[in-house]
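For this depiction, one protein chain was excluded, whereas all remaining protein chains were kept in their positions.
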Amino acid sequence: MKIRVKAKEKNGLVDAKLLIKHPMETGRRKDKDGNLIPAKHLTTITIDYKGETVFDAHMGTGVSKDPYLSVSFKGVKGESFEISAADNTGESAKKTVEIK
Amino acid sequence: MTISRRNFFSSLGTSAVYLAVLSSLPSIAWAKWNIKAFTAPNLDAAIKVNYGDLPIVDSLMVKLKAPSIAENGAVVPITVESKLANTKSISLFVPDNPTPLVAKFNFSENSVAKVKTRIRMGKTSEVIALVEANGKLHRAGKAVKVTIGGCGG
Amino acid sequence: MNNLKKNNFRILVLILISLGIVACQDETGSTDKIEKIGYVKSSTNSIVDIIAKAKNSLAKAAEVGFEWSSTAPLIKQAVEAENSGNSKLALELANKAIKESENSLVQAKYADEHWQDHAIN
Partner (left out) sequence: MNLIKKNKIYWLTNIASLLLSVSVNSQNNDEQPSNYQDAVIQDIQEFRDFYTNKFPNIDINEFKDGVYAIDEKSREQWLEIEEFAPYEISVEDGEEAFGQNFANGKSYIDCFPNVEDGIRQNYPYFDTQTNQVITVELAINQCRVVNGEVPLAFGKGKLADISGYISFSSREKTLNIKVPNEQAYESYMAGKKFFYSKRGQLNFACADCHLQIAGSMLRADILGPALGHPTGMPVYRSKWGELGTLHARYAECNKNVRAKPLELQGESYRNLEYFQTIMSQGMQVNGPSSRK
């Protein structure tokens, strides 16, 4: 699971765009031999800023492969925020991003 | 007390956690991921698990942008925005997907109630956004046609 | 719905084949110059021979780079049919495969002789 972020501050708002490499397997797809591929999808993406959660997304299998999110929150240039993502299999990833 | 908070409580395991979270509740209670909501097989059930019996009203304050004809049902770009004060969450539903609830976005007073994302649509369907604010669900919908392709590009 | 679409597509394919392949055969008018691999009707040849012929003709189509993706599966099905004792079906499928390979050779020859007729530059 790889998180890529583009974050820019403008007029006190941080515009954060996230792209997370993830297969988002629905659990309904079959492989070449006809066996079901088990579900593996993100469940939560959370943005924490200065120790507080400012945004929290919950999702199921209806989000596209390599999920993309664009959100804005109040923030200041030079500070950083943290993105956490977790999937239904217990895998997770974190990334700290400086606001530019 | 709103339904989502009731769900939130019921989804917590032990009373110890319950109390610990209660004490830090003044601003927002961040709910846990709700498997029942995301596996509910139809729209009504998905809404009910998420929000209980909150009244639903159509609202022009909910702006939903989606293509009329999706280039590819696997990647349908969606922008959803709530102009309503005190927006707690926005949920996206595709009623004709096997599990209609696509995502639920929860906001704090420090985030803007606007999200862009990309969703999957198995077939032509309406996309529905429900904004949870002031004890009601504010609804906007948009029909999106999904065609089966294969050649193009 | 899905079935309907499939059927529509099948019809489209049929139309395309009749328009395309037949048209290109008519235009060349020289199918006889291509080595006939033989459309086997009688049961004097063993099915094994016919399947071998189908494989041989497919190899010829592949050699010129014009193999159709539909042909090898026909041969595979023919072999399976033969193995399960359905010789009639095996014969039918093998002959169909031979016909396809013949057509792809016609196509290759047509491309050699006429590709510039279709070029804009």
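We just call them A, B and C in the order they show up, numbering each chain from 1.
We adopt the following convention: a residue touches a chain if its C-beta (ideal position, glycine included) is under 8 Å from a C-beta of that chain, and two chains touch if they have at least 3 such contacts.
Here the structure is a predicted model, which means the values were calculated and not measured.
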Inset, instruction - Would you mind listing the shown chains in contact with the chain that isn't displayed? - result: A, B, C
Legend entry - Residue numbers in chain A that touch the chain omitted from display: 2, 4, 6, 17-19, 21, 23, 64-66, 68, 70
Inset, instruction - Provide the residue numbers of chain B that touch the chain removed from this figure. - result: 67-72, 74-77, 116, 118, 147-153
Legend entry - Missing-partner contacts on chain C, residue numbers: 9, 13, 16-17, 20-21, 24, 62, 65-72, 100, 104, 107, 110-111, 115-116, 118-121
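Everything below uses one rule, namely that only the chains that are shown with their structure count from here on.
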Inset, instruction - Find the geometric centre of each of chain A and chain C from their Cα atoms only, then give the gap between the two centres in Å, rounded to an integer. - result: 51
Inset, instruction - Would you kindly tell me how far, in whole Å, the mean C-alpha position of chain B lies from that of chain A? - result: 16
Legend entry - Residues of chain B that touch chain A when the two form their complex: 27-28, 30-31, 33-34, 37-39, 74-76, 92, 94, 97-108, 110-112, 114-120
Inset, instruction - Going by the contact rule at the top, pick out the chain A residues touching chain B in the complex. - result: 13, 26, 28, 43-44, 46-47, 49, 52-65, 67-74
